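Taking it in order: structure first as structure tokens, then the write-up.
One chain of protein is taken out of this complex; the other chains stay put.
This part shows chain A:
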């Protein structure tokens, strides 16, 4: 029984999607902040908002412990934002905690679809946060809510709108900075006033602003414009509009509450007009896009067949008048769907930076990830697979390629290594080169290892350097004698190659000893992945969409239900239905490899049948491709093959569609349509 009730279950997908995106954003900020050893300004606000959203949505899902964890961090960032929280002397510790929390939440999310999901005990992560806060606060003390001073209360009781500005800690000369901001603001709000006043010549103003922030009063209705003008100001950590907690008490000038600049507040432009991305974008499930793409492809194929039929029947005029424009629309539809699936390569960079960070910390190395062409777009599935491949390559680069800082110094290289990811599109192909400036590969060592593993299948001297380097992609091939958590088992590059092949691409390795290694991955820009059942018949591999394969049996299990009808054809009587039994090998004139047949019960949108195959190999997500145009439009209807699937090893199997195949093997006649499948 699922942990989530029916309502929560319905929201689970959206929760996972949104929280996943928030965690990605969090890590993106943390990676950059950790690199600069600085966490300030808008980043603090953003993390605060992320935690706030995670807290709320987790609570809505009934994930109270997770909500509590997010709440603790929301509090922490609220304090940091107000400048009253932990002094942040040990930012490294803070980053560690945040990365741990992000990992923890991600792991938790990874299990939420499990039928037996139960929330993990979050005490450990709660303790981790508490320890950090205790440690930090023991040095600086917690700020907490600040009470308004009488002076502030008097200031806030005046007519107008109010803003509260905090400057970044340690920016110094707060009064001068405030003065400069007010000069800028005067052109928009001529009657602007501040507390403290007389910023330019008040010696205590700097300290006052540092402690309490700067209060600004502007004319009624001008808060929005003022906030926009101030938000981008130099060293401005936050600029918040103050609204009365109880609107009816505003007259008494009591209890104003900060409204973060990015959050909804009545009368605030950011509330009335949502952020650009929210109004212009909508999250769509990928499987719905897959379906849309499939349907548009089917329509195109059907249109093509229809057009051919018209031509064959001498109806060129009709074909010209109707089919051509429809084909154009369908082409446009197909292109639109393809474009909808396109995402920039840049989306994998934060995750890659995280991978790099972790391995660098483990291995005491310093490596920078540089990117070029990150705006290049490709199908979401391709980009996801690129990430998987790039992750292994980056790990390999750090583990095998890039030397420790001391060694790099001795070699005259910068202590900090570099991994470069450069992407570009060439025609329909995405080319991604991932290079490092490490020690490169030793061709002789590779040769030696290849000899040990008997990988040379022709005279060794005939092998080019590219072929020798390609041995790195052989499963189990490694020159690293030590196994660690990242490499040494010779699986990394093997997986990279498989991923590239599975995605319909290929890869190439270049390396120069002492200078570095490049892995170049060539991938198609677009493709469709379909879940299939794979089976073998007459020595050939076939696939069929998994949703069309109802079940399969050993022939012996149901042989007693197989009969011969009045025309001599085999039929299966199963669950009150009579369905044709089709030997796939016979249909294609192939020699069956096995007498021990497997019976695959398949169901199309129109008909059902049992396919006799030699072996069912299992269920697999495969890259589906169109048949070569050159095979002609009729090939599909003649054979029931509606495409090809690219296998993990780069091989191809023919993709069958249940309806087309059944129709091709057992053509339905008008009589049969009406006969309700009677048999003798």
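What we mean here is this: a contact is a pair of C-beta atoms (placed from the backbone, for glycine too) under 8 Å apart; a residue touches a chain by one contact, two chains touch by 3 or more; residues count from 1.
Heads up, the rule we're going with is that contacts and distances are computed from a predicted model.
*Asks:* Suppose you had to identify the omitted chain by its UniProt name; would it be "Chemotaxis signal transduction protein", "assimilatory sulfite reductase (ferredoxin)", "SoxAX cytochrome complex subunit A" or "Imidazole glycerol phosphate synthase subunit HisH"?
*Replies:* Protein name of the absent chain (UniProt record): "Chemotaxis signal transduction protein".
*Asks:* Touch as defined at the start, partner being the missing chain; which of A:42, A:148, A:429 or A:565 qualifies?
*Replies:* A:429
*Asks:* Taking the entire complex into account, which one of A:50, A:236, A:616 or A:644 touches the absent chain?
*Replies:* Hidden-chain contact among the options goes to A:644.
*Asks:* To test your reading of the contact rule: which positions on chain A touch the chain that is missing from view?
*Replies:* Per the touch rule, chain A residues meeting the hidden chain are 428-429, 458, 504-505, 522-525, 527, 538, 540, 588-590, 625-632, 634-635, 638-639, 641, 644, 646, 650-654.
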